[in-house]
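Of the protein chains in this complex, all but one are displayed in their positions.
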């Protein structure tokens, strides 16, 4: 789905990630770990082309990301569900509308029933008509998750999706992502939570990638 | 330091917290837990008067919060260090200036050496001149922590201060807060991370407060 | 058919809703469009009035000049005939009429009273000249008369005409300059207001891009909004301006020297061009601003 060909990236000349060679296969389940500031968010940004590699190139859904027009990028993002670390919403729209936003901007039909069901799943049935700024930190993260999933994307990139939710809710969300993975979606979760990774390993075959010293290492099953 | 007298609070008529009777003693170390959306952030907001109780009243640093003028509130906040769940900075100022902001607005003298030392402590020595939007999620949380501590406040209220940092960094930050507590500061940490609480219990006498069913329960030492 | 219309309406509503109702920049655009349209109506009225003035002064003052023949009584008739002949052959002279005694008497009455014994007086002959088109060449005529009709004195009013026409042109120029200035200011304010709105909505735009919105989709929401605001504000302002102008008491006209500030006949349609122009300006400036801001996000 996404392939890195000898990619490197750095901010302001300082190398952050180097010699990335990697391909995320369809239906795979990945965890991404590493100390704070290692470059996890940066790696994910390379995956949905919010930034361009300094050298090397990325292939996203079979297309070389270097040659995508701005409209191509928009179309691509409609096929990738991203949960950003700092979940950003349109503050003037309620939760329901925010979750429906990817459908709205793509001009695709939406079913409010489906959205409500999804919101129920992440425990936000009651908050459907609240505004984003009226939500708690954990609730926002869950809305971001729901928004990423509403288009039923082929790839799900989740950046620290459980940083602000309790353990019970974390496992529930993990369960949802595992189910989606079993339906064939590719899932990448950046997280610090080792317990979450251990929990996932119990129910699905995961690969753990660790960023350290500007390199991405595949940690395999050594946890 | 902070006393709740039969306080209750709710958004839009729906009760969220009720019958709060509590006093945070000087030099105490508290954890605040509860499921996502239980009202932890709301509780902390009551502590620094971002919101007013629906009934009952709060006494902050010996003053009844009901009778504080806007300038009194400002002065009060200069004595309370708050780490907000969604750390907000002035995006046009670099990390150093942002950390110094509480001193700047209070018109107090600042020592850049002290600030740098603090930044070093939270692992951000290199990022001192970066802008907030150039930081990773975990780095932002650490800047927020540094900003809360720079005034050497009597009370430290931390809302999920380790949600986006790795375990190693979490323990380091916890250690810093424990040291401050030993110097006599009152510390309240809202968190979902049970491991963090367990870790703290090893080195300091903590009290764990749990919000569930609109009530705050003191969980004592049952973890 | 009806279904697709319905869908279109839903889509339209959705689209306008993706940008938050940007309270103050909206009001700012409306207010400045309205104010500028209001001022533009006045500037336009001023220009048109100045134009009318320039024409009227040019026309009226150049229309008539007079030729007076003062000569010994026995020569007056001969010289008058000679002068009339000269005038007949001067290009640019439409008519040349010898004033009769009655006309002269009327002319002198305010000074000498009605009981003027006109026949006892050695009155000069006075010839009234009406000019055609561009008028005649005063200097040439004077030279010719000096030779052929020694007692003739030409009084040709150009010394009156020139400064007045100049003044009117001056006013007209100022009106046009004001219009240009106002246009520039409108364009500037709308550009800046659009930029301010876009800057205020940077997070909205970023979020929209991240969930897969195309540039066109995002830009349209802003462009539509600012164009409509410009149009609406301009319309209200123009209307207010026109109402104010139509309520102005008409300027008393003194010898045709002044003309009322206002529109005449079909000119009343002109102010309605103002909101259209503002809308066009708003469309173009917002489009450019939106594209520029969008390009700063991937």
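Going in written order, the chains are labelled A, B and C, and every chain counts its residues from 1.
Basically, a residue touches a chain if its C-beta (ideal position, glycine included) is under 8 Å from a C-beta of that chain, and two chains touch if they have at least 3 such contacts.
Since the structure is predicted, the reported quantities are computational estimates derived from the model, not experimental observations.
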| item | value |
| --- | --- |
| Neighbouring shown chains of the undisplayed chain, as defined at the top | B, C |
| Which residue of B:6, B:21, B:55 or B:88 touches the chain not shown here | B:88 |
| Contacting the left-out chain in the complete assembly, out of C:181, C:228, C:280 or C:298 | C:181 |
| Candidates B:16, B:54 or B:106 - the one touching the absent chain | B:106 |
| Hidden-chain contact residue, picked from the options B:50, B:134 or B:154 | B:50 |
| Where the unshown chain meets chain B, residue by residue | 48-52, 70-71, 73-78, 82, 84, 88-93, 97, 101-102, 104-107, 147, 151 |
| Interface with the unshown chain - residue positions in chain C | 23-25, 27-28, 31-32, 35, 38-39, 42, 68, 70, 104, 107-108, 110-115, 117, 120-124, 126, 155, 160, 162-164, 166-167, 170, 174, 178, 181, 185, 188-189, 192-193, 195-196, 199-200, 248-249, 251-254, 257-258, 261 |
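Throughout what follows, only the chains that are shown with their structure count from here on.
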| item | value |
| --- | --- |
| Maximum centroid distance from chain A, chain identifier (CA atoms) | C |
| Chain centre separation (chain B, chain C; CA means) in Å | 68 |
| Separation of chain A from chain B, taking each centre as the mean of its C-alpha atoms, in whole Å | 29 |
